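Here you go, one structure.
A single protein chain has been omitted from the complex, and every remaining protein chain is retained in its original position.
The block that comes next holds chain A.
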Amino acid sequence: AENEQPWGTPCTQLLVFVATPGCDGFPSLDSKEGYKLSVSEGSLLLSADAVWGALRGLETFSQLVGRDENGTYYINKTEIVDFPRFPHRGLLLDTSRHYLPLRAILETLDVMAYNKFNVFHWHIVDDPSFPYESLTFPELSKQGAFNAMTHVYTASDVQTVIEYARLRGIRVIAEFDTPGHTLSWGPGAPGLLTPCYLGKDPSGTYGPINPILNSTYQFVTSLFQEVSSVFPDFFLHLGGDEVDFTCWKSNPKIRAFMKEMGFGEDYKKLESFYIQRLLDVISSLGKGYIVWQEVFDNGVKVRPDTIIHVWKNSMPYPQEMANVTKAGYRALLSAPWYLNHISYGQDWMAAYQVEPLKFEGVPEQKDRVIGGEACMWGEYVDATNLAPRLW
């Protein structure tokens, strides 16, 4: 009985076969993540078109390996053919509301790999702080970070994240959200933000990026030149959400500009004016872009290959998904997946039961839904509670 081998032939090797080279490249929206796993007596074979599929297959293989009461590792005879339903499966982390030390980001990337996520949407700066150390504009983080010595991401940190992610088949899509959500940019870039007015005098507070100055577009061009070269992914997330028009409305120079341009009282036109110029800059840098849904909702003229990120629940999001895809744009869904909105009990079920394609539309529209993202906004999240809140 002791010599009995209840587990059949011992398996000594998992052979990994990848059809197309690409070990040194970066994953992209078009990356092939399909794989086949074949486990039988004397043969363990993982085959994939690309290395990205091999990574997914390795994760699955590791999940199949079990251990019995005697401590023996075993695996059942298995055949798996696998590929993702959606090519963009992302996670958003917010490192502006609270700084997240590098370790927390890397740990998150590990867990993303366990769950076959393939996009890290890095909402890196926002109103409360600017932790991104810019080569071109070092003052941005010097003045805008919570602490310029300790609460920053150096160029080396950023490269570490990008490479750590790449090794796990995860794309890093940076979001530099403008023109709103930019208060922290102000101290390091005087003149960038719109000075708000109280009657005839500046109130001392600032609003969104000032869309009427040439200096704004020079700044934005230079900054995004740097960002485009630092982040290798084809896409950049440009934000464009929640632009509060109050400050613009209060500023006499802006009002004058509105008149000059014939925008009337429609500040959405001014917002579009800015966004359009920004998008042109990004295009000229050879990048594609993702924007929050307001950019689409406010009628900004965007390139056909723009990806619209649906996040609001004010209109039922399926309606928005229908509108976006009907207009011919690709869509990303986040609205039902704001994981920072915690509640008591097994709320994972509500997230699980979301059917992204449940909206009115023809098959071509449904094809334009490229995936979605779980968002962990940082108002109440830092390294002390990120992991148990997210996973």
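Everything below uses one rule, namely that a residue touches a chain if its C-beta (ideal position, glycine included) is under 8 Å from a C-beta of that chain, and two chains touch if they have at least 3 such contacts; residues count from 1.
Keep this in mind: contacts and distances are computed from a predicted model.
*Asks:* When one chain of this assembly is omitted, its UniProt record names it as which of these: "Mevalonate kinase", "Beta-hexosaminidase subunit beta", "PIGP acetylglucosaminyltransferase" or "GOLD domain-containing protein"?
*Replies:* Cross-referencing UniProt, the chain left out corresponds to "Beta-hexosaminidase subunit beta".
*Asks:* Which one, A:77, A:103 or A:341, makes contact with the chain that was left out?
*Replies:* Of the listed residues, the one touching the omitted chain is A:341.
*Asks:* Which listed residue, A:17, A:73, A:114 or A:380, touches the chain dropped from view?
*Replies:* A:380
*Asks:* Suppose we count only contacts with the excluded chain; which residues of chain A make the list?
*Replies:* 147, 150, 340-346, 380, 384-385, 387-389
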